[in-house]
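With one protein chain held back, the other chains of the complex are shown just where they sit.
Chains: A, B and C, in written order; residue numbering restarts at 1 for each.
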């Protein structure tokens, strides 16, 4: 399988944003890759991100996705704490 | 069983009031008697009341009752068309 | 407490009556005068009631609901008189610590109202005719001799 370099924007919300002290970061990675790969890279590279669960709720381009969903270059990947709306 | 004369006030509502052209009437009867007896007397004596069903919904002193419920002297007996509130 | 009015119902006021810091979920039911495809030209409905019994029966109904859901706060108001299409004829508010109870109590209330509360309605139609509505939803033609 051919691999290419890519970048995704990763966004953090609520408690996760507090843990990493920011609301977004860019993550460079080798494609193809999954949301789970992005989570793993974030947890390794970003100070404070180790406290984010290994399997958080996630969204890509404003849609809920499973962690085995693929990411594309330029995607917006969001890591979502347990939802507590309503 | 000892019998005594009594009087009940009978009230009519909605379509039943239209049928008899009034909202109330006094009915003299021999006690003990039931709500069903009152209905029968009303349907016999009051012009227009024959169009009221033989077994209408009824209340005594502001409470739903069955037609075999007893009436006392001075009771308010109401004949209620099918309820259509809400 | 009066459970009926001849004025337009105020939903905000009814909600305020049962609001409490302990209640996180509030369910409201509004019954409104309808002129849908099945109605065919209703302009308004004239609501009438056995008013003294309405009050007594609402008191008993609220006591029944309070027995089933002790933590739920319920307010209800039935509008009487001539109500135009689109306006509310009844408003029920059930506020509860948790939403399931609020939904259940509110639904219970409207089902019981339709079964127990002595209210009647006469449809006023665009052609000038008036028809009593029976509980199955089918109008009863006005008797010809009236």
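The definition used in the following text is that a contact is a pair of C-beta atoms (placed from the backbone, for glycine too) under 8 Å apart; a residue touches a chain by one contact, two chains touch by 3 or more.
Bear in mind the structure is a predicted one, so any value in this text is a computation, not a measurement.
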item: Visible contact partners (per top-of-document touch definition) of the missing chain; value: A, C
item: Contact partner of the left-out chain, one of C:56, C:110 or C:131; value: C:110
item: Interface with the unshown chain - residue positions in chain C; value: 11-12, 15, 19-37, 85-86, 88, 95, 97, 99, 102-103, 106-107, 110
item: Sites on chain A contacted by the missing partner chain, in the whole complex; value: 11, 13-15, 18-19, 21, 48, 51, 59, 62-64, 78, 80-86
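Definition applied: only the chains that are shown with their structure count from here on.
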item: Chain centre separation in whole Å, for chain B relative to chain A (CA means); value: 75
item: Between chain C and chain A, distance of the C-alpha-averaged centres to the nearest whole Å; value: 50
item: Distance from the mean Cα position of chain C to that of chain B, given in whole angstrom; value: 26
item: Junction residues of chain B, two or more chains touched; value: none
item: Sequence positions of chain C contacting 2 or more other chains; value: none
